[in-house]
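Structure incoming, see below.
Apart from one protein chain that is not included, each protein chain of the complex appears where it belongs.
Chains here go by letter, A and B, matching the order in which they are written, and residues are numbered from 1 within each.
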Amino acid sequence: MELTLRKIANLLNGVIQGDESFTINSLSTLKDGNSGDLSFLANSKYRKDFDTTKCGAVLVDNSIKSENSKLNLIIVADPYTSFAIILELFERSGAASRMGREEHVFIDEDTDIGVDSYIGAFSYVSKKVVIGPGTQIYPQVYIGENVEIGEKCTVFPGVKIYPNTKIGNYCTIHSGAVIGSEGFGFAPQKNGSFKKIPQLGNVVLGDHVSIGANTTIDRGTVSSTRIESGVKLDNLVHIGHNVSIGKDSAIAAQAGIAGSTIIGEHCMFGGQVGIAGHVEVANHTQIAPKGGVMSSIKEEGRKLLGAPVMDFNHTKRVWVAWRKLPEMQKKIELLETVLLGKR
Amino acid sequence: MELTLRKIANLLNGVIQGDESFTINSLSTLKDGNSGDLSFLANSKYRKDFDTTKCGAVLVDNSIKSENSKLNLIIVADPYTSFAIILELFERSGAASRMGREEHVFIDEDTDIGVDSYIGAFSYVSKKVVIGPGTQIYPQVYIGENVEIGEKCTVFPGVKIYPNTKIGNYCTIHSGAVIGSEGFGFAPQKNGSFKKIPQLGNVVLGDHVSIGANTTIDRGTVSSTRIESGVKLDNLVHIGHNVSIGKDSAIAAQAGIAGSTIIGEHCMFGGQVGIAGHVEVANHTQIAPKGGVMSSIKEEGRKLLGAPVMDFNHTKRVWVAWRKLPEMQKKIELLETVLLGKR
Partner (left out) sequence: MELTLRKIANLLNGVIQGDESFTINSLSTLKDGNSGDLSFLANSKYRKDFDTTKCGAVLVDNSIKSENSKLNLIIVADPYTSFAIILELFERSGAASRMGREEHVFIDEDTDIGVDSYIGAFSYVSKKVVIGPGTQIYPQVYIGENVEIGEKCTVFPGVKIYPNTKIGNYCTIHSGAVIGSEGFGFAPQKNGSFKKIPQLGNVVLGDHVSIGANTTIDRGTVSSTRIESGVKLDNLVHIGHNVSIGKDSAIAAQAGIAGSTIIGEHCMFGGQVGIAGHVEVANHTQIAPKGGVMSSIKEEGRKLLGAPVMDFNHTKRVWVAWRKLPEMQKKIELLETVLLGKR
């Protein structure tokens, strides 16, 4: 695929600094690129790579000045989002959508599989499953009884979907994800053993939900575990039973949400965050990586850090003092000696 | 399925407050329920939902008084366990046990597969495998050579079981779990590379063991990694090689136990807990979520919190002070200025 800077600038409502007839034929990072490559600068950490890049053209915002007069720039409002648009062009030019049904599939009776869909080899489609038009089921996927999957979803190889799960439209589920496994519900008995609590509910995903590789989502006990539209879950995330995650929230890798917790809309959680069970987290809450939440977050829009979490800036200050704890301890002892004659 | 309150109360040794001929036909949370639903109240956090529930009947203990005279109550000793019993009734009425062997299975020579068992499509049963009567092997499962699985186990889609694993009776293994993978054993060499330590042992599970989705259990180096009877592991848990977990212990999601560690009986670990290798943890130890254990816990029955863990209440007190660290630091400086004339 070849694109002139003129074409790219038109597409992005950008302003060219340099040669508008210059042609790029691939995309790259600033560091690895060559003269035919387009790249972008969106994070000041990469300024040094920008100054030494061999890329032919770079998307930048209007705060960036270049010393390199040979480098072609396209000035846009949001270089990251603009680069994503160009990535999509290249993605579409490369990808041929899969269609049809391969050999070695197991499709039970009474299923409803939409047009223009794809079912890969060694996939298993149980009774009463509904699959929407244009949805791609890659090889080695398991779809339990009575599952509904909307249109234009992509279910990558090896995903396992338990019975009664409902999945909206335009969802992406990565390899190894498990949707609808049994919640961790055991009632402790007097003799010290555990009695299993049957889990009869299901999992419901909205539209445009993305589920990362090897992520697990447990089904509800009697109602649904709900992942609302636009939610993005990274890899190896755990979502407990009866949890609800509000729309357009994003949760990074290896974070876990314990059972029956309710997460608001537009929340963003970093990697390895843990949220206790049976709490509520307000809309627009941001939690830095490794944060631990033990009780409900009631006020919207807080930025939190630490385990247990506190306001981001407060935890930062605590950490500064924390590094000096041994010194503080000695000072206290000295003060005691001087003032109280201890020791 | 329909049940009168009279029937339910008889089953649970409960006392009815309300209409004993009232009939329920499904189960629900307090919040989502309708008039035909039975629910339960076991956690005071949900008192508000109880006061406004639309459910027709609720299981409670005798500490609960209701303002709502229309609401039917059944008073029982342990509402959570009682609800589990009713859940089981509904589960049994809904589930038809699978039986037989589907198309597209790979079964090697010299296997011993019990009566009334089920082997799903695309599953792979290696040489010398023994599968007990009534055990269900869902689709896309891999069972390595010389594996033994007891009776009435359920192995969900996509589970991978390495050679020589021994599994007891009545075990449940959820999708994507990997049992018997190679332990992380590498001897550092003088040139900075690692020499792999072959892992020739296996994994042994007792009876009534439950393994969560995408959990991994490594096999022993020369002996066995042991998961004793009644142990419950949640999703995405990691159990290192040569570990032993005592009976009726429960480990929540994303917790990890490093190699050669010995966990006692009746332990309960929260989510994201980490236990170092080569330590011992006494019986009845409870560790709150995100706890970190770096050395052996010798005394039984402790409740621990924090990373590194300390007694639950002590860590709670430390956290209270921790929030005030910047303030404490300033106070020390002031005291120094006043007393010692510093600054």
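FYI, a contact is a pair of C-beta atoms (placed from the backbone, for glycine too) under 8 Å apart; a residue touches a chain by one contact, two chains touch by 3 or more.
Because the structure is predicted, anything quoted here is derived from the model rather than measured.
The hidden chain makes contact, of the residues A:A253, A:V281, A:I297 or A:M310, with A:A253. Residue-wise, the contact with the chain that is not shown comes from A:P289, picked out of A:G18, A:G114 or A:P289. Contacts to the hidden chain, counted on chain B, fall at residues 104, 106, 122, 124, 140, 142, 144, 158, 160, 162, 176, 178, 181-182, 184-187, 189, 192-198, 200, 214, 216, 218, 221-223, 236, 238, 240, 242, 254, 256, 258, 272, 274, 276, 278, 292, 294, 307-308, 310, 314, 317-318, 320-322, 324-325, 328, 331-332, 334-335, 338-339. For chain A, the residues in touch with the chain missing from this view are 27-29, 32, 39, 43, 45, 78, 80-81, 83-84, 87-88, 90-91, 94, 102-104, 120-122, 138-140, 156-158, 172, 174-176, 208, 210, 212-214, 230, 232, 234-236, 248, 250, 252-254, 265-266, 271-272, 289-290, 307, 319, 322-323, 325-326, 328-329, 332, 335-336, 339-340.
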